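A short worksheet on the structure shown next.
For chain A:
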Amino acid sequence: MNWLVEIVLYLLLLTTALLALSVRDLLAGAAAATAFTFTMALLFISMGAIDVGFTEAVVGAGIVGVYFFAAIYQTSRGTRD
Partner candidate 1 sequence: MTHKSVSIIILVASRALARVIQLFGIYVIIHGHYSPGGGFQGGALLAAGVILMRMAYGREASQSEVSTGAAIPLASIGALLFAGTGLITLAFGGHYMDYGAVPVPGIEEPIVRYYGILLVEFGIGLAVMTVLVAIFDDMLSVPPEERVEGGAPDESSDPVPVERRNPMTR
Partner candidate 2 sequence: MPIAETYSSSIPFWALVVSLLATPFILWSSRRPNLREFWTLLAAVIKFALVLTLLPGVREGRVAEFVLLEIAEGIELSLRADAFGVFFAVIASGLWILTSFYSIGYMRGHHEKKQTRYFASFAVSLSATIGIAFSGNLLTFIIFYEMLTLATYPLVVHSENREAIRAGRQYLAYALTAGLLLVAGAGWIYQMTGTLDFTPGGVLEEGMLSASGMRVLFFMLLIGVAVKGGIMPLHSWLPAAMVAPTPVSALLHAVAVVKSGVFGVVRMVGFVFGPEVMGAYGLSTILAVFAGITIVLASLIALRQNNLKRRLAYSTVAHLSYIALGAALLNADGFTGGILHISTHATMKITLFFCAGAIIVHLHRENVTDLDGAGRAMPWTFTAFAIGAMGLTGLPPINGFLSKWFLCMGSLDAGAWAVLGVLLLSGLLNAAYLFPVVYRGFFCFSNQFEGKGEASPFMVVPLTITAVLSIVFCLFPNVLFGLFDLASAVADSVLGTH
Partner candidate 3 sequence: MTDPWTHLAVGILLPPFFGALVAALFPDRRRNGAWLAAVVSSGLTFAASLGGLAYAVIEGPVRYHLGGWQPPMGIELVMDPLAAFFCAVVTGMTFFVFIHGRSVVERETPHKAVPFYSAALLLLGGLLGIVLTGDLFNLYVFLEISSLAGYALVAIGDRRAPVSAFRYLILGTIGASFYLLGVAFLFMETGSLNMNDVAEVVPVMGESPATLAGLVLIVLGIGLKMALFPMHGWLSDAYTYATSTATAIIAPIGTKVAAYVLIRTCFHMFDPEFVRAEIPLADILGYLGAAGIVWGSIMAIAQNDLKRMLAFSSVSQVGYIALGVGLASPYGLIGAVLHTLNHAVMKACLFLVNTNLHQRLGHTRIDRLDRTTRIRMPWTMAAFTVAAISMIGLPPTAGFFSKWYLVLGSWEQANYVFLGVIVISSLLNVVYFFRVLEKVYLRSDGEAYDDASEREDAGVRREEVRASMLFPTLFLGASLLVLGLANAYIVIHVIRPMIPAGL
């Protein structure tokens, strides 16, 4: 039961990772990366690493996400690859 949830999360991780790398809109890429880290946080918590999950959620989805947006705001949004 538990590991079914995990498998779903793993698949989600792979999907978001590929998505983040393949979209041409960097903002969407950043959003996918944020989703990736958030999924990661969920996975940590499902594995019982609550501290790590909490940190990942705060930092990965929060701070890094903000940094992503700030950086894209300061640079450019489109890309060819």
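The rule we apply is simple: a residue touches a chain if its C-beta (ideal position, glycine included) is under 8 Å from a C-beta of that chain, and two chains touch if they have at least 3 such contacts; residues count from 1.
Selection rule, in plain terms: all candidates are chains of the complex that A comes from, given by their letters.
Every value quoted in this text rests on a predicted model; they were computed, and no experiment measured them.
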Chain A: touching candidate in this complex (1, 2 or 3): 1
Complex interface listing, chain A residues touching candidate 1: 27, 50-51, 53-55, 58-59, 62-63, 66-67, 69-78
